[in-house]
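Right, one structure below, let's go through it.
The complex is shown incomplete by one protein chain, all other protein chains being positioned as in the whole.
The letters A and B name the chains in turn, as written, and every chain counts its residues from 1.
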Amino acid sequence: MWKWFHQLASPPHFYRIAEILSPWLAIPGLVLIAYGLWQGLFVVPMDYQQGDAFRIIYVHVPAAYLSLMAYMIMATAGAVGLIWRIKLAHAVAAAAAPIGAAFTFLALATGSIWGRPMWGTWWEWGDPRMMSELILLFLYFGYMALRGAIDDTAKADKASAVLALVGIVNVVIVHFSVEWWSSLHQGQTVFKKGTMDAEMRIPLLIMLIGFTLLFGSMLLRRIRTEVLYRERRTRWVREMILATGDGT
Amino acid sequence: MLIRGERCLFQGLSFALESGALLVLEGRNGSGKTSLIRAIAGMLSLEQGTVYWDDVPVEKQRQTFHGNLVWLAHRTGLKGDLTLVENLGFERSLRAHSTRDAEDVYERLGIARLKKLILRSLSAGQQRRVALARMLLADVPLWFMDEPFTNLDREGRALVLELVEEHLGRGGMCVMAAHQDVEIDAPTTRVKIQ
Partner (left out) sequence: MPGIFESLLATTRRDLLLAWKRPGDVLNPLFFFAMVCTLFPLAVGPSPEQLEFSGPGVLWVAALLATLLSLNSLFLSDFEDGSLDQLLVSPQPLPVLVLGKTLAHWLTAGLPLVFVSPILALTYNMPVSVMGVMMLTLLLGTISLSLLGSIGAALTVGLHRGTALLSLLILPLAMPIMILGANAVSLAAHDDVYTTGIWALGAYAIASVSLAPYATAAALRISNE
C-alpha cells in the first residue's frame, strides 16, 4: 500500500492520474448540483418561517462546509510536506488555498443574502457563524499573502505550512470565542440548526456531495497546474510538451 | 544534494574531516560555497544527504553538534550597541565553561584596551578581531569560517592563519570558505567550486 502511496506522490504519476480522474469527479458533481438546485429551488416547499429566502442554504451550506474542508486539506498537506518532505503535498496546499478562499467568499456572500430579509441589513456583525467565516477568509488571505511575499518556492511552502498549522488551532479557538461573544450581545442569528424535514434535507445532501465532487475536480486541476509550474525544468515536463505539442 | 531557489547547487558530494585537519571550500563569490558551508553547519536544509558528527547523524544530536562548533562569518552577530565585554559575556553564558582565559585572548588579539567600548565605535577590522576572540573563547573543536579574511589587513590575515594553525595543532578541525588561496601547515582537503 505504501508503494502505491509513494507512486502517487511522484509528480508525473500524479499528473496523469489527476488528468484522468478530474472529469470523473466534475461531471457527476455538476449533475448532482443541477439536480439538487432544481429540487431545492423549485420543488421543495417554502419554509414556514423564512419564506423562499431559505433556499439559498442549498448553496450556502456546501460553500461553508467546503471552505473549512479546504483549509483542513491545506493545513494537512502542508504538514505532510513539512514532516515527510513530499513536494507534491506542498503543491496540494498551494492549490487548495485560492479555491478555499473562493468558497469562503461564496459562503459569506450567500450568508449575507440569506440574512438580509431577516436582519434588514446586508451584514450582521453579531452573527457568530458569519464572523468566524470572515476570520477564516482573513486566514486564507494571510496564507496567500505570505506565499506571495516569499520568492523561493520551497521556502514559501515551508513558511506557509507553519502558518496554516497555527491557523488550524486558531480556527477552533475563533469559533468558540466568537460564539461566546455573540451570546453576550444577543446577536441575531438565523442559522439555527433546527430540525429540517427530510424533504428539505435530501436536496441539501445532494448539493453537499455534488459540490464536494466539483471541489475535488477543481482541486485536481489546480494541483496539475501547480505541478506543471514547479516541475517546469524537469525532463518529464519537457518531454511531455515536446510530445503533445502544447502540454495539455 | 543542495537546492537553492530553483537551482541545484551541489549533488553527489562527500567528504570527511578528521581531527587536526582543515577543509577549504574554494570558489568565487556567488559560487555557492556560503550555501554549502551553511548547510554543513545546519542552517540550510539539504535536499538529500546527511552530515555526521562522530559517526552519528547530526539531526539526532543537534545540541551536541552545536555545542562543539562555533560559526564565524562576515555578519558577525555581535551587537553594535553593546560593549565587547557585554557581547562576549552573553556568548559565554550560553556555552559550557571555557578553559580559556578571557584576558589572555584579548591580549593575543590586541583588543584588550577596547573592552569597555561599544562595538559600533570600533573599526571593521577591530570588530573582526572581537569575533575571532569569541571563536577562541568558545573553546570548541570545530570551527566554521565563512570568508574570515574580509576586512582584515595583511597582519590580520596572518593572525587568522596563525590561530587556525594553532587550533588544528591542538587537534581541532576547521571548515573554511574562502575565495583566496589558503596555505596552512596542516592536512588540508580542498574543494574547488566552479
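The criterion applied here is as follows: a contact is a pair of C-beta atoms (placed from the backbone, for glycine too) under 8 Å apart; a residue touches a chain by one contact, two chains touch by 3 or more.
Bear in mind that the values here come from a model prediction, so they are computed numbers and not experimental data.
J.: Please pick, from A:18, A:178, A:220 or A:237, the residue that touches the omitted chain in the full complex.
T.: Of the candidates A:18, A:178, A:220 or A:237, A:178 is in touch with the missing chain.
J.: Which one touches the absent chain: A:59, A:139, A:200 or A:219?
T.: Considering all chains, including the one not shown, the answer is A:139.
J.: Which of B:44, B:112 or B:184 touches the chain that is not shown?
T.: B:44
J.: Since one chain isn't shown, list which residues of chain A touch it in the complete complex.
T.: So the residues of chain A touching the missing chain come out as 135, 138-139, 141-142, 145-146, 149-150, 152, 155, 158-159, 162-163, 165-167, 170, 173-174, 176-178, 180-181, 184.
J.: Given the full complex, what residues of chain B touch the hidden partner chain?
T.: Residues 41-45, 63-64, 66-67, 69-71, 73-82, 86, 90-91, 93-96, 144 of chain B touch the chain absent from view.
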